[in-house]
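What follows is one structure encoded as structure tokens, with my remarks underneath.
A single protein chain has been removed from this complex, and every other one stays in its place.
Let's turn to chain A:
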Amino acid sequence: MFQRNKVYSFIVLLCIAMTVLSACSSGSGSGSGKPSAEPSPSASAAAPAAGGDVPLIRFAWANAGYPSPFAFSASGPAGFLRNSFLFDTLTWKDDQGVIPWLAKSWTLSDDGLTYTFELEQGVTWHDGQPFTAEDVVFSFNYYKEHPFNWTGDISRIESVTASGDNQVQFKLNEAYAPFLSDLVGIVPIIPKHVWESVDNPIEYRGEDALVGTGPYKLKEYDEAGGQYSFVANDHYFKGHVKVKEIQYLSVDNNAMALKNNNVDGAMTYNYGDVQQLQKEGFDVIKSNPTGSAVRITFNLDHPQLKDKRLRQALAYALDRASMAQKLTGGDPMVGNAGVIPTDSPWYNPDVKQYNYDPAKAEAMLDELGYTKNANGVRDGLKLSVLVSSNSPESQVMQEMLKKVGIELNIQQVDSATFNAAMGENKYDMAITGHIGLSGDPDYLRQWFLGNASNTLAARGKAFANEQFQQLAESQMKELDPDKRKQTVFQMQDVLAEELPTLVLYHRPFYFVYKKDVYDGYFNTYGGIADGIPLWDNKAAFVDVQS
């Protein structure tokens, strides 16, 4: 390894030397210090991608089910993303945030309860039928009876009505700040002429089940192997579709598949793999904002953990900076005690933080009466942590807590058992991982008010803090962005003080790809849809005309 590194660095040095020499000689020739306008070799390799069409890109991802709005797999973001290639929503997101999509423009009434959308004209479904306001009305009514398979809280809507072929009005029950991004930006519009006669949408596999308005059509889906092939919709209303075919291949090991040239792009959060692949000439994008968290959920009904001083003592006892460094590499991002990642626009920079301070932790534990015995162990305090997969975090935690005299027992179970235990509140602490933390901050309300039935967010268990609950409700209804931000800042203050959860670190995601195949990827502002920090945003494959 060392030997190789030496050789490698020697070659690099040699290259640098040669570049400097040639730059000097050309500089003396032209007589100007301006950098050359000539494209660099890598840029020229990317030129076909920037200019002409790309025939095919292959991505790695596991099977995510049949991609109709009712049948895709809801575990993980892949099913939703596959579906979004076929079906469109009223709004969408690009690297700047929410943008018009099926809706050209919109207005909001003064009371904040009625949105009026102006729809794009001349849009056709994949089968050639025209798309109209009736389809939008139908979709939302249909989802009331047959829920969409992903997020999007339809119950916020009182009624949807069409006024003419190209205008739709949404009346809300009460003001709902995340409406544009987290409701009409997620729930896809489906064709009335197909679904009005379908009573059992989950099972429906008719030939027209995947007729959408989206930039792609499904050419082939190998259900057993989990392979998808999407081909471009040449009559796409939003602009020319640049990438003619996109394949999703189910591979066992993303890094290996990239190296073996089985795929052209894949996601990973293994920093070691990223470094390795970069050396082999792959390009890398890091998710920005990070959009994720690995955290400890405390059982607030636990006789000992219900005391916030114990939770705070644990926070001081954990060296989360070194944990993040060990587990994520790169530039580690220590968990915000106020949950929101520190690179999110909603992050409160003044929130209380818990820097590693074992002395303080020990003092707090002594004060709470958990004294050490002769062996340096606090027998009065035996905690366990529940993990659903092989969790290096729990092992690091175990070591760190041992130093302050706490014995930590690690319980590893499979994910269904994990979720059952979470749902029934039969755990002390649990380690969970989430994405979607850079999108609309309304997830803080959903997590801690027990509104989400997501077990990872401690289903059905509300965080019994009146101040927080009021803030959470009011931020949801606050339509003024600045005022809303202040409320979200206050929520973070409460969370950081009370610590119903302790974020260990924010895990960056990496996209590893080949620039010469395609180079049009971008980080979606706030994450795709409800905050998915991935790169297969359909807008990246279309020449979007606004």
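Assume contacts are C-beta pairs under 8 Å (C-beta built on N, C-alpha and C of every residue); 3 or more make two chains touch, one makes a residue touch a chain; residues count from 1.
By definition in this document, contacts and distances are computed from a predicted model.
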{"item": "Name of the absent chain as recorded in UniProt (options \"ABC transporter permease\", \"Acetyl-CoA C-acetyltransferase\", \"3-oxoacyl-[acyl-carrier protein] reductase\" or \"NAD(P)/FAD-dependent oxidoreductase\")", "value": "\"ABC transporter permease\""}
{"item": "Residue, one of A:Ile406, A:Ala421 or A:Ala540, that touches the chain absent here", "value": "A:Ala421"}
{"item": "Option from A:Arg311, A:His434, A:Lys514 or A:Lys538 whose C-beta touches the chain left out", "value": "A:His434"}
{"item": "Among A:Ala71, A:Leu305 or A:Val494, residue touching the chain not depicted", "value": "A:Ala71"}
{"item": "Option touching the unshown chain, where A:Val54, A:Ala103, A:Leu218 or A:Val251 are the choices", "value": "A:Val251"}
{"item": "Touching residues on chain A - with respect to the absent chain", "value": "65-66, 70-71, 73-78, 146-148, 150-151, 153-155, 202-203, 205, 220, 222-227, 229, 247, 249-253, 256-257, 260, 262, 269, 388-389, 413-423, 432-436, 443, 446, 451-457, 459, 530-532"}
